[in-house]
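Let me begin by presenting the structure, written as structure tokens, before commenting on it.
Heads up, one of the protein chains got dropped from this complex, but the rest are sitting where they should.
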Amino acid sequence: MSEQAFTSMVAASSAGDAPEIGVGMLGYAFMGKAHSNAMKKLPYMIYPPVAIPKLAAIAGRNAAAVAEAAKRFGYRKAYTDWRAMIEDPDVQLLDNGGPNNLHAEPSILAAQWGKHVLCEKPLARNAEEAKAMWDAVEQAGVKHMTAFNYRFVPAVRMIRDLIDQGALGRIYHWRAVYLQEWIMPHYGTPMIWRLNRELAGSGALGDLGAHIIDLAHYLVGGVKSVSALTKTFIQQRDRDEGGAGVVDVDDAFAAAVEFENGAIGTLESTRFAAGRKNHNVFEINAERGSVRFNLERMNEAEVFWVDEQPQATQGFHNVLVSESHHPWWRHWWPQGHIIGWEHTFVHEINHLLEAIVNDQPVGPHGATFEDGYRCAVVCDAIVESSQSGRRVDIAY
Amino acid sequence: MSEQAFTSMVAASSAGDAPEIGVGMLGYAFMGKAHSNAMKKLPYMIYPPVAIPKLAAIAGRNAAAVAEAAKRFGYRKAYTDWRAMIEDPDVQLLDNGGPNNLHAEPSILAAQWGKHVLCEKPLARNAEEAKAMWDAVEQAGVKHMTAFNYRFVPAVRMIRDLIDQGALGRIYHWRAVYLQEWIMPHYGTPMIWRLNRELAGSGALGDLGAHIIDLAHYLVGGVKSVSALTKTFIQQRDRDEGGAGVVDVDDAFAAAVEFENGAIGTLESTRFAAGRKNHNVFEINAERGSVRFNLERMNEAEVFWVDEQPQATQGFHNVLVSESHHPWWRHWWPQGHIIGWEHTFVHEINHLLEAIVNDQPVGPHGATFEDGYRCAVVCDAIVESSQSGRRVDIAY
Amino acid sequence: MSEQAFTSMVAASSAGDAPEIGVGMLGYAFMGKAHSNAMKKLPYMIYPPVAIPKLAAIAGRNAAAVAEAAKRFGYRKAYTDWRAMIEDPDVQLLDNGGPNNLHAEPSILAAQWGKHVLCEKPLARNAEEAKAMWDAVEQAGVKHMTAFNYRFVPAVRMIRDLIDQGALGRIYHWRAVYLQEWIMPHYGTPMIWRLNRELAGSGALGDLGAHIIDLAHYLVGGVKSVSALTKTFIQQRDRDEGGAGVVDVDDAFAAAVEFENGAIGTLESTRFAAGRKNHNVFEINAERGSVRFNLERMNEAEVFWVDEQPQATQGFHNVLVSESHHPWWRHWWPQGHIIGWEHTFVHEINHLLEAIVNDQPVGPHGATFEDGYRCAVVCDAIVESSQSGRRVDIAY
Partner (left out) sequence: MSEQAFTSMVAASSAGDAPEIGVGMLGYAFMGKAHSNAMKKLPYMIYPPVAIPKLAAIAGRNAAAVAEAAKRFGYRKAYTDWRAMIEDPDVQLLDNGGPNNLHAEPSILAAQWGKHVLCEKPLARNAEEAKAMWDAVEQAGVKHMTAFNYRFVPAVRMIRDLIDQGALGRIYHWRAVYLQEWIMPHYGTPMIWRLNRELAGSGALGDLGAHIIDLAHYLVGGVKSVSALTKTFIQQRDRDEGGAGVVDVDDAFAAAVEFENGAIGTLESTRFAAGRKNHNVFEINAERGSVRFNLERMNEAEVFWVDEQPQATQGFHNVLVSESHHPWWRHWWPQGHIIGWEHTFVHEINHLLEAIVNDQPVGPHGATFEDGYRCAVVCDAIVESSQSGRRVDIAY
């Protein structure tokens, strides 16, 4: 190697002078994978990084599986006891990707130990549980975030910015569905934790509905009342381990809602929509225009302006939200070189790291535990309305 | 002219040996134009015709305007008194295209005179009025049809046929919106009859909602309950003649519904959806597949089958419903040479003429006055639920 | 009938005071049906009409069929000898909807008798024949039109208007395909006249390609050169009457073209595009924006503007070309109530009637025989280029 040619030896482990924040990950399945990937990409894609997530530890019940996950993603330690992980001084941020029944206790414990908390959605199985979590993090003074990652889709943030700028004017309508199909009969889906109220809190409501309720909060504002139905199409399912289990959560719900600002809307989720893979679609109709978003085409937004000139060519614009001036896009690729679902987590976690490092609020663009609680209040009201047959007023 | 060349002299006024049915048209505006056009096209497009609508007379309040309409479309007589027209022996079929407050009385009178009746939708301003109309036509033994023309879109009929054949299996979800924008502030729409309860019965509900309620009835079946909201965004509007009028109908409604067969669904209509011109869209999710329809692309249907092979290429099909084997298409053009909104009336009126000539039932594919009544029952329940804040059970 | 009620007796045969123009229709199949329908609708839809097409006579080879067509559409006379029809003094306008080998002779004869001529496209089987036709009508001083009906789609005319206004600026690219599928093997299409050079002149080129060449002329301007290929995938087909016939026309062609104004483009047509029913799609990319059109969604246009504000929501607009301010739409229905393929003929024939009655030029918006000739020149050049393997310069 010629002297002249050689430029520098660099420390591969360091991607800048940003502080490291030790992360303890609870869960190694779907969300564990998505969050771990985001934390690994963040330091070199959001560059220079505000902070570097140090994969300190991961926790899960199955010792072999958690060790394998640690090896796979590069976590330094692996725990089967999440309490121990939370107490580990190398952990400064708990990333709670466990099942819904493991959201409250670990998150509260982490807060008590002074750790920041990122918790997957729905924040809790009901509003009471969510309130306790919110109280705990507030009392502890730690940063807290509910992982409503769809706020971190560039198109969604662009829409929020348009609303904040007053470009849309008074909002008349919100219309949102979140449709999936994977527990339909032809899938042969067995009894799983997501179909059990004790473990999941609710069904499509908490899993999918929570997302669109949060988006409604984020983009339209507080909900005033809900008139709702829930439905369980298949009451009993086989267990993988033999025998049958009773499905005591909703397979679907539908709600007509009023907002505090006078808008009205609909919310609907189901896991029984044949052919709909991950169909999270919302539309806003407002005084100066309309917007529409479809998660399956998350790099696009549809936008209509009532004032546009020339009038002859007014119409819904198909906006490929991938320009350097669009939210977060300066970190990625040239226009039209689309990003995917996983990228929302990079934006989300980076947002939280910024809040931690700069001691900034997580809201309004990040969802806090308060936002997680508000979502739970609406979920509870939907269940109550379905049972009582009455419109339920929301008291957050 | 050479003898050999000349083939025949034909009577221009006769397009076949089909019987003529004298039509008396009430109204000469939007619906008068659409129905008149359909009746004029029918004899040479649905060929050979089952019957030929003879444009016997047209009635309207303004003498000059009705005379002009008669001249324009070729009605032989023009009346300013619809009662006289109905009594005219040349009129065998009353085509009632008047405003909603003129649906009941003329239709009932026509029935009493033994005339068949085609009445525009919504059949009446409320269920009670609709019931009286249905009773009258049934008692008179005349043919009766509510002009729910979207049953006569080829794609809609194809979807109904798939359901009848069992291809979709158990229906889980119905999801329908009918969105327009033409009374939004930027249109400057004044106070008009459609915004007055006395004249129109209801607002977006009866105008647009009636269509999607009827489609729900036609494609899914009876409604069990509704949980609904209505909303009036602008309570007062200027009158063209000066002064202001109070809008006492809904600008929009949203409802969560249960069906008798266990499906759940949503229904929503508004005239405040910026950029949505005539956006009547429904989706059905069922056990074996899903279907979706959008009136603005009425020559298309989207269809998904859960069993389709090869599995690798499953997806929503965009079906260009324009093949000779699709409903009514043998009467029109080669595939892909699309038809328009007005063609629904050709199919609809032809269906009624067939019922008259062959003494066949109008249902199940044509909407009868019973169907018009059932729609009105659901409309009334939506208003009641909005006012009471309770789920309202449907008793047709 | 009460005296007061009765308003007026009107002459059903007269829809206004407009002059009548006697039409002689040559052909009673696809185009005969489409043109007849348009002429019957025109007087009451384009109201008040500039002129009323009087269906004077129809001609065709089969006496029974032509008599039936006359009866169906209301033609007063039926001829088996088109010469006799042309000479009939009741005929002032020849509407030539015959096969391509019957375009020249009848059109020229009509011109010689001083009759106006509307001729279906392609105007002729080659440029030489087209030139003779153009010369004849010019010499006779009659009005002449080649039935390039897609100029009369509202979206297409809107695009032309944008270009004329300079809204698009310098054009860089033209990209057009016209794709169908109906002679593919799975259709079992036999040998028909459209596959025979003597009768048709060319295959997909003259049938489909002529349309997109004319649109290129109408929207971009003159073609400077073509570099092209043609292809016949199936050389021999069964005859319905037994035996096999040789296909001596193209099943498809593709061409790279230069325009006189410096733009470049592609042109392609085929009848071997599985699933493409009537897929006539073009796109223009220009200095200030782009436009795209798809005949199967002919009520829509896609438009992009480079200067649009706000920049954040730039994107292709989906314009539902159905507003009262869009071309011809004031004659039709409220926005979003779409029209169909057949409506192009109403606009087209009305345009010709206006030219006749007001002694106005047919161009630039209507295609004249000159335009039909120019199209034939490009078609011939495509065949020549395909055979010679050389770029062919266009000399109109």
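As written, the chains take the letters A, B and C, and residue 1 is the first residue of each chain.
We adopt the following convention: a residue touches a chain if its C-beta (ideal position, glycine included) is under 8 Å from a C-beta of that chain, and two chains touch if they have at least 3 such contacts.
Note that the structure is a prediction, hence the values are computed from the model and not measured.
Chemist: So one chain is hidden, and I want to know which residue out of B:Ala301, B:Leu353 or B:Val383 touches that hidden chain in the complete assembly.
Modeler: Among B:Ala301, B:Leu353 or B:Val383, only B:Ala301 touches the chain that is not shown.
Chemist: Based on the whole complex, identify which of A:Phe73, A:Phe233 or A:Phe304 touches the chain you can't see.
Modeler: Checking the options A:Phe73, A:Phe233 or A:Phe304, the one contacting the hidden chain is A:Phe73.
Chemist: Any idea which of A:Ser322, A:Asn350 or A:Ser385 touches the chain not displayed?
Modeler: Only one listed residue reaches the unshown chain, and that is A:Ser322.
Chemist: Out of C:Met45, C:Val137, C:Ala252 or C:Val362, point to the residue that touches the absent chain in the complete complex.
Modeler: Reading the full complex, the residue touching the unseen chain is C:Ala252.
Chemist: Please identify, in ascending order, the residues of subunit C that touch the omitted chain?
Modeler: The list for subunit C reads 172-173, 175, 177, 179, 184-186, 225, 227-229, 231, 233, 252, 254-258, 262, 264-266, 268, 270, 272-276, 285-290, 304, 306-307, 314-316, 385, 389-391.
Chemist: Need a quick check: the contact residues on subunit A for the chain that isn't drawn.
Modeler: The missing chain touches subunit A at positions 1-2, 4-16, 30, 34, 36-37, 40-41, 44-45, 47-48, 55, 63, 66-67, 70-81, 83-85, 87-88, 180, 182, 276-279, 295-299, 320, 322, 333-343.
Chemist: What is the set of subunit B residues that contact the non-displayed chain in the whole complex?
Modeler: Its contact residues with the unshown chain are 158, 161-162, 167, 301, 303, 305, 308, 310-320, 323, 325-326.
We take it that only the chains that are shown with their structure count from here on.
Chemist: Averaging the CA atoms per chain, pick out the one whose centre lands closest to the mean of every protein CA shown.
Modeler: Nearest to the common C-alpha centre lies chain B.
Chemist: If you list every residue number at the subunit B and subunit C contact, are more than half found on both copies (same) or fewer than half (different)?
Modeler: Interface between subunit B and subunit C is built from largely the same residues.
Chemist: Please indicate which chain is farthest from subunit B, where distance is taken between mean Cα coordinates of the chains.
Modeler: It is A whose centre lies farthest from that of subunit B.
Chemist: Top contact pair of chains, counted by C-beta pairs?
Modeler: The chain pair sharing the largest number of C-beta contacts is B-C.
Chemist: Just curious, how far off is subunit C from subunit A if you go by their C-alpha centres, in Å?
Modeler: 54
Chemist: How many angstrom between the C-alpha centroids of subunit C and subunit B?
Modeler: Centre separation, subunit B to subunit C: 33 Å.
Chemist: Going by the contact rule already set, what residues in subunit A reach two or more other chains?
Modeler: 314-316
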